[in-house]
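Let's turn to chain A:
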Amino acid sequence: MLLAILVLPLLAAGALWSVPAVIGDRLAAAYGSVISGLVLVGSVLLWPQNGGWFAYGPQDEPRTEIDVAWIPSLGVRFHLGVDSISVPLIVLTALLTFLCCLYSLKITPRIGRTRSLIALLLVIETGVIGTFSALDLVLFFVCFEIVLIPMWLVIDIWGDHHDPAGRKRAANTFVLMTVFGSALMLLGFLLVQRVAGTLDIVELTSSPVRGGHGIPLVAALLIAVGLAVKVPLWPLHIWLPDAHAKAPTVGSVLLAGVLLKLGTYGMIRILVPVLPDATATIAPYLGAFSTVAIVAGSLACLAQTDVKRLIAYSSVGHMGFIGLGISTLSPAGLRGALFANIAHGLITGLLFFLAGAIKDRHDTSDLRTIGRALYARLPRIAALLTFACLASLGLPGLAGFWGEMLVLLGAYHPAPWLPRTTFLVFMVIAGLGTVLTAAYFLRLVRNLCQGDPAENPPAAFAVDLSRIELVTWAPLITLTVLLGVWPGLLLQQWGAL
Partner candidate 1 sequence: MTLTWTDWQAIAVPLVLAIGAVAVLLVDSFWRSASAELRHTVVTLLTSVVILFGLVFVWAHRDDFKPAFCRPAVEGPAQCSLVFEPLTAGLWAVLLIGGLGVVGLSAYRLLAADVPIGEYHFLLLSALTGATVLAGARDLATLVIALEVVSLPSFAMVALRRDRRGSEGAMKAFLVSVLSTAVMLFGVSYLYGVTGSLYLSTIANRLTGLDPDLARVAFAAGLFVIVGFAFKIAAVPFHAWLPDTYVGAPVEVTTFLAVVSKSAGVAGLLVLVTSGIAPDGSQLQTVIAILAAVTMTVGNLAALRQVEAVRLLAWSSIGQVGFLLAPLAVDNAQAVVGYLAAYVVVTLGAFGAVAVVQRHRPAGLLTDYRGMVRSEPGLAAALIFFLVVLAGLPPGLAGLFTKFAAFQAVIDGHLGWLAIVMAVNVMIGLAVYLRWIAELFRLPADDPFSVDIETPAVTMISLCTAVAAVLSVLPSIMFALAT
Partner candidate 2 sequence: MTTALFSVASVVAVVASVVVVVSRRIVHAALWLVLALGAVAGCFGALQAEFVALVQILVYVGAIVVLVLFALMLTKAPTNPLPELTTRRSPFAAVVAAVLALILGTGVVLAFGNEKVKPVTDGSATTIGTQIFKNWVLPFEVLSVLLLAALIGAIALSQRSDSAQRSDSAQRKKED
Partner candidate 3 sequence: MPLVLPLLLAVVLFCIGVYGVLARRNVITMLMSFELMLNAVNLNLVAFDAWRVDEATGQTLAIFVITLAAAEIGLGLAIVLLLFRGHGHVDADAARDLEEAS
């Protein structure tokens, strides 16, 4: 099943490219929807039958689907498998891709060429699912990189049509920074291999590389920096606002909803279990940078004038929470990070959909140009935006809360070998960060949705929520509420983390 959902989109993308361009954009989107829908079904079938199966230790094996030698001379294996950490993320990926394809049925970037866009989305899906299911460090690296070129194309071709130079720069910065980071990560992997003699994650997890200094520390640092670029952690986040702001709607959704998770997933999957001692050494610094990210991201949001950039910066803050959760190395913190991963994917995906919808209607994402009083002009979209903002600022009862809460709980009670006082300081600062988060989202709502309708004439052709938008966004809204009121849905999966 796993292999099927990996290969299916890839083959489908190939097929889509090989057919001549005569097939219409609608048909291509429908085709993409069907394929990604199948993948979604498949990924849901991966969902564990009974909870609490997870291999962070030697006691349980992850559900391995495939394990064959790939390049024996380099010690690389083609080893795929899933466990409760990866399955929710895979489902999230499949869901968001499906929704993006569905969205493309009606709403596509102005540049056109939807056929290629759909194909690229499918390739991205393969890469991301591959990363989430890779159990070999090199395979992880490979899948990690698969995503880059398609995403680069998506930003470079379908990006903001007002600013060709800007979107090119954004795409290049994105891809180059990530590649540099992942090259460093690869170095870290190789150091791990030199010490441990294997690249297999399962083996490495059951017999981790001990020692918090010397080569393990260097390896951990390299891996952490590589993943931090992807996360992205302050101060390596500089690629993110541009990339998100310039990307087309579906690109932003996937970028924020899925791609950012690769970094945090890598930390949880590789850094923490494989290099436990070295990770403990760097954890306070990771936590510090994450905390700075939370505050800096929120502060930057407060001064943004572009709605997509604002949401992008908000991702910096949210990913900071996830980083902080990981750095606590505690059960609560790690679970919080995992939960926040999913929640952020749903909520920020929704936010970018909404921002895209607003941008499409006004042909700009600049707050001042869009004007205010969206409540009057686009009441439904504005209401959904408010909802998404509330969810994103971590309102209890919605999905965003539990991740942040568990992260803070983890910071209150970090792993015993970490300096507790430091993490208490992080917790307090992060807590204040949540207030700042609320502040900028309220500012967004205030500047965008509220205001005197008389002074803000409605844009021409501005139609409120269309049917396709409702259909694509409904699952995200539903899941946001569902996970908000029933966090156990996910938390129960991570039995013995």
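In the analysis below, contacts are C-beta pairs under 8 Å (C-beta built on N, C-alpha and C of every residue); 3 or more make two chains touch, one makes a residue touch a chain; residues count from 1.
Candidate selection criterion: all candidates are chains of the complex that A comes from, given by their letters.
Here the structure is a predicted model, which is why all the values come from computation and not from measurement.
Among the candidates 1, 2 or 3, the one in contact with chain A in this complex is 1. Those residues of chain A lying in contact with candidate 1 across their complex are 17, 70-74, 76, 127, 138, 141-143, 145-146, 148-149, 152-153, 156-157, 168, 172, 175-176, 179-180, 183-184, 186-187, 190-191, 193-194, 218.
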